[in-house]
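Selected chains only, in their assembly positions.
Chain nomenclature is as follows: A, B and C, assigned in order of appearance, with residue numbering initiated at 1 for each chain independently.
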Amino acid sequence: MTRALILGRFQPCHKGHEHVFADAGQRFDELVVVIGSSQESHTLTNPFTASERYEMLHAVLRRRGIEHHVVPVPDIGRNALWVSHVEALVPRFDVLVSNNPLTQQLFAEAGYKVAPSSLFDRKTYSGTNVRKVIMEGGAWEALVPPEVAAVVEQVKGAERIRKLARIAEGFEGAP
Amino acid sequence: MTRALILGRFQPCHKGHEHVFADAGQRFDELVVVIGSSQESHTLTNPFTASERYEMLHAVLRRRGIEHHVVPVPDIGRNALWVSHVEALVPRFDVLVSNNPLTQQLFAEAGYKVAPSSLFDRKTYSGTNVRKVIMEGGAWEALVPPEVAAVVEQVKGAERIRKLARIAEGFEGAP
Amino acid sequence: MTRALILGRFQPCHKGHEHVFADAGQRFDELVVVIGSSQESHTLTNPFTASERYEMLHAVLRRRGIEHHVVPVPDIGRNALWVSHVEALVPRFDVLVSNNPLTQQLFAEAGYKVAPSSLFDRKTYSGTNVRKVIMEGGAWEALVPPEVAAVVEQVKGAERIRKLARIAEGFEGAP
């Protein structure tokens, strides 16, 4: 039984992520999907809570029929400890699936196998672009799996992102 | 679909926990099991990492056929923020299953339903007692589900606890 | 007796803030004024300590004859916990006075009444502009209440800000 580790912030989960999950789900028995920066929410770069991101990821992975473990992991702010930090919080895994060269190196040095993640159109399918399309009132639903659109709507996520954008433009203050 | 929240440190998961899971699994559709104090490990009170506790819990709940979500949650050290902290990290839940009067009160004040957890022999089945029996070289395997015994053996957990006990008795130092 | 909550960083307190206080002081019995980012000081964006900001705010509110509570609140870095964090640290309040759409939403969701703060010329009266005028050696005293000018002079605040600006322009280093 081989478990693959996939890391992301998933702000929000989009079709590029789903593509990576589907491909890795065929190559490996189980996926350990880490919700990175789990402590973040309600900012323009990290609008969704870990709770909301958990719901998105679980629903997509369940529909796909992929055995999975979704685990929120807070930032540690100490890159030298990143691999040890992840190892202590998630179930054991055998291989890292990532195209990030630094992440690949850190996990390889710690003795893990490393596999590339499958490619997709990163310009269209990125958290940054999804949030931008939401801010501009565009057709963001086409960029994400239907389960993600459902969660975003349920928590009024598009409205939240637009409010956050208005703050970023002009206000000074708290929080 | 009703999800029940169950909180514990699971150092380690024992048959009392399994009893609570089995009972709650019959009353509710899905369990959200929080691994509390997820940042702790390698101390006499908290010998196991969140990773190891995740393996224990997942294996027991899967054998039982209970739909479950296991989520590590670090301490926040601010009791007034405890409910908000948990809400932000775990999937949505409907009811708290707990016999802890403070936990009951905090979640009730935040608007959650509260249900008692089923009773068991707390003197025999407690993390404290399991660790004590391990330290004294007793028959600890009888106190935990077989999957937990397997994880403890795989990570040499009994040996680890005995080393920790020797440090507590006589040494001064790090870590 | 109705208490209104007002949040700000007050770096420094300026005449726009005073305008908001005066207006809210007429509509409500007491003001709870939160010094946000209380842990920050000696940076270009946050030059003043919470201690210095406390002195500014207290002096202005006392001259105005407004019943008030000034409370320093550190950042929590977890937006999902912001309302609970404030609630645990400041005296009870009934209504939030703010024009910040996200803050309004978070406190409204937590069950508080929300009232807009009175309008003023935000381009002239903003912490950012006051600090800019100080940096450029302009007539910053006209932008702040006289008690604030007195505190800034007492702690040599203008000199501090200009030093901080020189660091930002060209130096690499500590702190």
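The rule is short, and it goes like this: a contact is a pair of C-beta atoms (placed from the backbone, for glycine too) under 8 Å apart; a residue touches a chain by one contact, two chains touch by 3 or more.
Treat the numbers as computed from the prediction; the structure is a model and nothing was measured.
Note on stoichiometry: the full complex in this file contains 6 copies of its one protein sequence, with 3 placed in the shown coordinates.
Please note the rule applied: only the chains that are shown with their structure count from here on.
These two copies of the sequence, chain B and chain C, are related by a rotation of 180 degrees on CA atoms, to the nearest 5.
Set against the C-alpha centre of chain B, every other chain centre is closer than that of C.
Centrality annotation: A (chain centre taken as mean Cα position, compared with the mean over all protein Cα atoms). Separating the centre of chain B from that of chain C, both taken as means of CA atoms, is a distance of 44 Å.
Rounded to whole angstrom, the centroid-to-centroid distance between chain A and chain B, based on C-alpha atoms, equals 27 Å. Contact with two or more other chains is made by residues 78, 80 of chain C.
Residues 78, 80-81, 83-85, 87-88 of chain C are the ones touching chain B in the complex. Residues 39-43, 49, 160, 163-164, 166-167, 170-175 of chain A touch chain C in their complex. Residues of chain A touching chain B in their complex: 38, 41, 49-51, 54-55, 58, 69-72, 74, 87-92.
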